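Yeah, one chain of the complex is gone here, protein chain that is, but the others are all in their spots.
Let's turn to chain A:
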């Protein structure tokens, strides 16, 4: 694949990310200077004026570089990606969070890894040397590690970070995988990567750091654990 003709569509679902969306757009432009890309903001009717800020960013960076493709209300992550995909003109698609837990400075390493290996998917992993997490207490790390060991034992997924949502896909691969996924939330991210792995797509990983900015609200209560276990069983049986 000729590096000069690749275009990267970066899909960023947003909900009440008025400040973060501006910061993330700045950082993407800073770190992808010589890359052909577009940012597709899929906003779910944020009441805080996120879309107004995106329009200001469009004036600054150009409407061909920043696409605002909103939806009327909060409709979930999977459908946000599908919606964004419809408007993506690149041959590669990046998905990332809008809250700056995913730092755009890693985008060049995703691109480089894909060009080096020809992979269909490059996924960011927080759990290897060179990666890492900041902002998690011991309990959170324990549940994360326990969940990961369980998932590795039961699913043999072929990637070290299953619930991560900072990924680069070949556009055709994302379209193929997303059409067969039905889960919600983080199980959706797991389903995507496991289905891709089962379909035999070449998946590579790059280390990323993750700064948890949603302090306190990611409580892992009993219901989350039950949802996770149900998700694992679902994936065991259907993939």
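Assume a contact is a pair of C-beta atoms (placed from the backbone, for glycine too) under 8 Å apart; a residue touches a chain by one contact, two chains touch by 3 or more; residues count from 1.
Following the convention adopted for this analysis, contacts and distances are computed from a predicted model.
Chemist: Select, from "Dolichol-phosphate mannosyltransferase subunit 3", "Gem (nuclear organelle) associated protein 7", "Transmembrane channel-like protein" or "BHLH domain-containing protein", the UniProt-recorded name of the complex's unshown chain.
Modeler: "Dolichol-phosphate mannosyltransferase subunit 3"
Chemist: Which residue among A:6, A:51 or A:239 touches the omitted chain?
Modeler: Per the contact definition at the top, the residue touching the missing chain is A:239.
Chemist: May I ask which residue of A:53, A:88 or A:107 touches the chain that does not appear here?
Modeler: A:53
Chemist: Identify the residues of chain A touching the omitted chain, counting contacts across the whole complex.
Modeler: Missing-chain contacts on chain A: residues 18-19, 22-23, 26-27, 52-53, 56-57, 59-60, 100, 103, 126-135, 138, 141-142, 145-146, 148-150, 153-156, 198, 200, 209, 211, 235-239.
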